[in-house]
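Of the protein chains in this complex, one is absent; all others appear in place.
For reference, chains read A and B in written order, and residue numbers begin at 1 within each chain.
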Amino acid sequence: MAVEMDKHSLLESFSIGKGVVKPNRKVYIVEPGSIKKIFHALIEKYGYESFYLSTLIGTDLKDEGKIRLDYYVILLPEEETIVLRTHLPRENPVIDSIIDILPGALAGELETHDLLGVVFNGNPFLKRGAFVPSDLVEKGVYPLRKDSGV
Amino acid sequence: MSKVVEIPIVTTEVPIGPQHPALHEPIMLKVYAEGERVVRVEINTGYNHRGIEKLCEKNSFYRDIFIVGRVCGICNAVHANVYVRALEQILDLYPNKRAQYLRVLAMELERIHSHMLINAVMAEIIGFETLFMHIMLDREKVMKAKEILTGGRVMADYMMVGGVRRDIDEEKRSRLRDILLKLKPRVEYYKKIFEEDETITKRLIDVSRISYRDVTSHGLVGPVARASGVKIDSRASDKYDAYGEIPFNVVTRNEGDSWARMMVRWDEVLESIEMGLYILEHLPSDGNPVPDEKRLPRKFPPGEAYTRVEAPRGELTYYVMSDGKGQNPYRVKIRTPSVNNIINSGFMYLEHSLADVPVILASLDPCISCMERVTVVDLEKKTSYKVHLKDLAGGRV
Partner (left out) sequence: MCFHMTQVQVEEKKPEYKIVRYSPWLVHFNTGACNGCDIEVLASLTPLYDPERFGVKLAPSIRHGDILVVTGAVTKKAAERLKILYEQMPCPKFVVAVGACAVDGGVFYKSYSVVGGADKVVPVAVYIPGCPPRPEAILDGLVKLLEAIKKGEVEKHGCGDGQTQSS
């Protein structure tokens, strides 16, 4: 239990806001630049065996002019789900890739890039057309954006 | 680089000539080999992309229950269940106990049939065709049970907000119980074969042994993770539906090789059979598990929910966001276990022989009905030829 509280206070030290996703997932709102630092800190202090990245969810918040990225992390061994939430400007959604320290981020970064247009700096595997058919790629369409027209 | 092996997503022939292929078809796994040793792996995606997340934004919350059930035919009950539970979280509306028990029964029957399928396929790949036929025959019993419970052999369409679509009576309950009791000794027999038969043990033991740290740093889930000692199971951690009340064990092993991955699945089948028998024995009678459809709310309040379910292949998660402005969801995100297990598993093939590649692939439980024929490009001899996945596994390449 004591180790779990430490992980939460580590996350709290980076967060600029908090929230909850039902049923009971704690959300830590952080700056985009903090994401890589948080993963680095978790690995340094607690090791690779202390968590895994379950999924990376991108959402187009068109009315607010932002693209929201949620990193869903499962803390081990308690298997508790927490969320690292950050917002990127919609006109230029760029963030550092974490694939060099956490290879398991590959699936999420590939998908979020192809479907929403987020650029993960430092990920050499990003390419358009990994999921989206080529006729939409040629038009430069990101299907999950609210103004994509598909 | 002497050989390049391309494992396609579809069963088709690619007309490539003796030179380097000009026509690239969407292959799932491209393996580069030096002689027999795998030195590099590329994993490609997107062939099955049907744009489901966007489609969900265009249909109402209730219609989406049928769409998400068709993401995967083999595990359609869990997809429908986790989506429906996300809606129930947003609506703050929960099913009664009988409905929860019936939901768990449907999902456990699905786990049994899916695990039997992949074990049969693994037997077929290493050349043990008789075992494949036997397991598939016993699996038909499970399909019959699914049909008795949900009305459909494959597609259950069983989940709805607030409960399930149909109830079972005493006769169905006893028929289901008979099927599970007949199935149990057969599964114990198959588990014994996998433990003792040399045809299997020689091909599976020590193949692609991965550590606890490999699993967590690559985000692998499900039986693949549990076979390396990582004790993760959404049923035990989230305790959704009736899993808080039904006793079961989370099966883990420490060997971490392909054999352990298949054995975890057999042990889980036995656990599921016990759970099924417990459910049929202790089915609560606290009311009609089928809610009144006309009473369900049409307008959804704003909110977001993230639900997880333990699909046969691993942790399956759904994120549903409602903006409260209409009848359609604002965002639905589906993360299937295969996305993590297949895309992030390239490291598992390195330094193994070509004949082990199909075995490792099958131990991850991908949608194997899509992949049968493999193209081998021999760069030294400047030839290319087609072989069956079975021939690759048999070393006849």
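FYI, a contact is a pair of C-beta atoms (placed from the backbone, for glycine too) under 8 Å apart; a residue touches a chain by one contact, two chains touch by 3 or more.
On a predicted model such as this, the values are computed, not experimentally measured, just so you know.
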Neighbouring displayed chains - absent chain, whole complex: A, B
Contact with the hidden chain (one of B:L117, B:M160 or B:V332): B:L117
Among B:V4, B:I43, B:C72 or B:I246, the residue in touch with the chain that has been omitted: B:C72
Residue ranges of chain A at the interface with the undisplayed chain: 132-136, 143, 150
Chain B, residues in touch with the chain not shown (by the definition above): 10-13, 15, 25-26, 46-52, 54-55, 58, 66-67, 70-74, 76, 117, 133, 136-137, 140, 143, 153-155, 367, 369-370, 386
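The criterion applied here is as follows: only the chains that are shown with their structure count from here on.
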Euclidean distance of C-alpha centroids - chain A vs chain B, Å: 25
Contact footprint of chain B on chain A as seen in their complex: 21-23, 25, 47-55, 57, 59, 70, 72, 74, 76-81, 83, 102-108, 110-111, 114-115, 129-133, 143-144, 150
Interface residues, chain B side, partner chain A - complex: 44-46, 49, 51, 53-54, 89-90, 212-213, 215-221, 230-233, 236-238, 303-308, 315, 317, 319, 321, 330-331, 333, 335, 339-340, 343-344, 347
